[in-house]
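With one protein chain held back, the other chains of the complex are shown just where they sit.
Here the chain labels run A, B and C in written order, and each chain numbers its own residues starting at 1.
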Amino acid sequence: MSLPATIRGVYVIAPTPFHADGRVDDASLDRLTDFFVAAGVDGITLLGQLGEAPKMTHAEAVAIVRRVAARTRLPIIVGVSAPGFAAMRELTHDALAAGAGGVMIAPLPSLRTDDSIVGYYRQAVEAIGGDVPFVIQDYPLTFSVQMTPAVIRRIVAENASCVMLKHEDWPGLEKIAQLRAWERDGSLRHLAILTGNNALFLDFEMERGADGANTGYCFPDMLVDVVRLAAGGERDAAHDLFDAHLPLIRYEQQPGVGLAVRKYVLMRRGIIASDTLRTPRAPLTVAARAEVDYLLARLARRDPRARL
Amino acid sequence: MSLPATIRGVYVIAPTPFHADGRVDDASLDRLTDFFVAAGVDGITLLGQLGEAPKMTHAEAVAIVRRVAARTRLPIIVGVSAPGFAAMRELTHDALAAGAGGVMIAPLPSLRTDDSIVGYYRQAVEAIGGDVPFVIQDYPLTFSVQMTPAVIRRIVAENASCVMLKHEDWPGLEKIAQLRAWERDGSLRHLAILTGNNALFLDFEMERGADGANTGYCFPDMLVDVVRLAAGGERDAAHDLFDAHLPLIRYEQQPGVGLAVRKYVLMRRGIIASDTLRTPRAPLTVAARAEVDYLLARLARRDPRARL
Amino acid sequence: MSLPATIRGVYVIAPTPFHADGRVDDASLDRLTDFFVAAGVDGITLLGQLGEAPKMTHAEAVAIVRRVAARTRLPIIVGVSAPGFAAMRELTHDALAAGAGGVMIAPLPSLRTDDSIVGYYRQAVEAIGGDVPFVIQDYPLTFSVQMTPAVIRRIVAENASCVMLKHEDWPGLEKIAQLRAWERDGSLRHLAILTGNNALFLDFEMERGADGANTGYCFPDMLVDVVRLAAGGERDAAHDLFDAHLPLIRYEQQPGVGLAVRKYVLMRRGIIASDTLRTPRAPLTVAARAEVDYLLARLARRDPRARL
Partner (left out) sequence: MSLPATIRGVYVIAPTPFHADGRVDDASLDRLTDFFVAAGVDGITLLGQLGEAPKMTHAEAVAIVRRVAARTRLPIIVGVSAPGFAAMRELTHDALAAGAGGVMIAPLPSLRTDDSIVGYYRQAVEAIGGDVPFVIQDYPLTFSVQMTPAVIRRIVAENASCVMLKHEDWPGLEKIAQLRAWERDGSLRHLAILTGNNALFLDFEMERGADGANTGYCFPDMLVDVVRLAAGGERDAAHDLFDAHLPLIRYEQQPGVGLAVRKYVLMRRGIIASDTLRTPRAPLTVAARAEVDYLLARLARRDPRARL
């Protein structure tokens, strides 16, 4: 389905479920899709970093998009970041044909100067086509590329097909504030801002002007609630719910091991059958699983969805 | 005072208080020292990254050590990381003469291979003298140097004067577990492990075998309590107190802006007179101050020390 | 054709010729292949960094391998470095089916510790299969990964299918010497070492124990001569020829713009029809072309092959 004119709410980053032997688990993927719909998310992002995109072949990637698009009418965004434009173009074309409404593009890790970042997005848009809605992924911790608000404004100004910023700079609150100030003074057109970083700052990001979340925390249903409460002005309630989850959010946000935590909880919630990751992976130790169990037990006292 | 044979508990990272015009504020430094003593910390680390060490002249740095050492009998560790060994040697010598019991050394950011990291510490020890107790600062996020547990073991084995690991790898729980397993199997002598990262994982770090905290969170009195509770086996109580602080811990842990948060809260607590930072600095915006105030107000419902 | 038991001599890094509109230029690719054969090279490496590999689709990449393999009986090595193992496995399988004799694998740029580099090659071999001959690409300037000689020795010891080191560390002479010393003392089995870096140190690399060159300098016929002279003990003659080319070697070795220089000279030599690069590219300015022309004119006084 095509993306809405104005993106907002929760676009959940979907993990890719595997069987214990590493094959894509279609039944779990279907359950996961249904779970996202039931949780009330507004869209789904497939094949992001935490969807283990680089570990999949082109054919596998396209099959996943096709399967999810066939099961839900929710808009779908597909990560198409690649070391070269040929692969990016090919995956974009095939993902759209399979039912995606837009794509997400991270900068090449080697980019350094403002001009080279802006130029990269210009070339990427030439490669995929100026009619394909795209999302800027601003994630310096992983990609080593730092985009100032002014660089984002230049990319947005140059490319009419830029529809959203996946914001996961850290610290990032002032960046949201600056972009919104420019929107108010007319120097930047409206840009959807959905935040990542496993929602570690979602409470304040919403208050600073974010339109929602674009992350994959193992309780996307909680993200939906926090975004709704914050958008509705129920500040304390939003923070109360958020704070209850923060110990687990923080635990899941650890680089590398975080995805294993996420899959483990989704498995314990009965949504995916196995928490298998493809190689290279950082598996959970026995001690780590026990820590997650403890965090879930503590969370269950304040959020019944954690009673597993 | 010299360092104890076995380091444990809370070694607080002290910020350096400045007047609004940037001069070192001695009166605030005295109040800060007294506050640390009253809070029950076990030691003080001066001139770490968040002590704004690179912004001070050699003479200023030594004067700070002398002043704090004159006011308390707590053991003092001084950060002496430097781009070259001449400055490191000089500051070490003068800091010890001024009353420090040991020094902390971070690796040069350009180090890459295991051998070059181990070699660097060997050369550093040659430079400062093999009789000076030193702490390894393992902080990949800031220094871009990744030390495996095996590298730490090699450094400890080579240098009898290595007395402690300031652990702030991220993720880092398995690293503590590995080092403790080696201690149990006899392949590593006992090494004090105190954790940093603004205490973001202190709850579980204590359970994995850490001996305490070596960080500067604006409520070091809470760190003392959590370390005591955890060491005493009161798991739920430790987590309850920790979780109450986690929203603020997380806020203060933001790179760059975090130190401004820390100084702002210490000022609001009446401990330092001004939250001034020296250039280069990331000052708190009005919006950020209001967010910290809100977090303090929420925290005050669960910890009366936050009622300001 | 399968790789020989002992690799030595010149394995030329082939650029990928494009038409002015960016399509692969098959006729130029054929001429290039024939030129390499006539120049006396011992093998061809396709789809390396300077073969613009990331700018090609999987189908294009495989077609290039198939075309070159159909035209020559020289052994072919194919670059299969990829952000994930799925794509690496797929390209390896298809390249071998198309006629390649082995593959070249660079480390992921994010790898830091010794263990993680060794582990990466272990996983890569699991992915492509332990029976596929592979080359380690050791190019820190581009990949930001530093492999000590000891790390290379571990990779070689663990993986019987490792047949060669593409050496382009800088500085790198002592690394060759160390590996050869270990070969002599029996702690490392024989490993073919062919050097890259646009041959900037080929003169001394041969004297330190390299088996040849694995680079793409625009006069591979000169590389063949230098390797032959050096292997035959004609030291002064090797240096005389090398030094005549050094001003151009140095000019072509510039990061980014170097490939445009290489293609420009190959075009001027009548081997490829166009010096087009795919996006992103650093095209030659008018001034730079004039500088290359001047260097060629000067070189022609000492090497008639440069008379164009």
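Here is the rule we use: contacts are C-beta pairs under 8 Å (C-beta built on N, C-alpha and C of every residue); 3 or more make two chains touch, one makes a residue touch a chain.
Computed from a predicted model, the values in this text were never measured in an experiment.
Shown as candidates are C:L29, C:A98, C:M147 or C:L200; the residue that touches the absent chain is C:L200.
Among the residues C:V24, C:A231, C:L246 or C:A273, only C:L246 touches the chain that is left out of the figure. Residue positions on subunit C in contact with the hidden chain: 170-171, 173-174, 177, 200-201, 203-204, 207-208, 239, 243, 246-247, 250-251, 254-257, 285, 287-288, 291, 298, in rising order. Residues touching the missing chain, restricted to subunit B, are 53-58, 60, 82-87, 90, 109, 119-120, 123, 126-127, 278-280 (touch as defined at the top). In the full complex, subunit A contacts the hidden chain through residues 112-115, 146-148, 150-151.
Convention: only the chains that are shown with their structure count from here on.
Both copies, subunit A and subunit C, contribute mostly matching positions to the interface they share, with over half of the numbers common to the two.
Taking only C-alpha atoms, you rotate subunit A by 180 degrees to land it on subunit B; that is to the nearest 5. When every chain is represented by the mean of its C-alpha atoms, the one lying closest to the mean of all protein C-alpha atoms is A.
One finds 33 Å separating the Cα centroids of subunit A and subunit B. Once the centre of each chain is set as its mean CA position, subunit A and subunit C turn out to be 38 Å apart. Across the assembly, subunit A contributes no residue in contact with two or more other chains.
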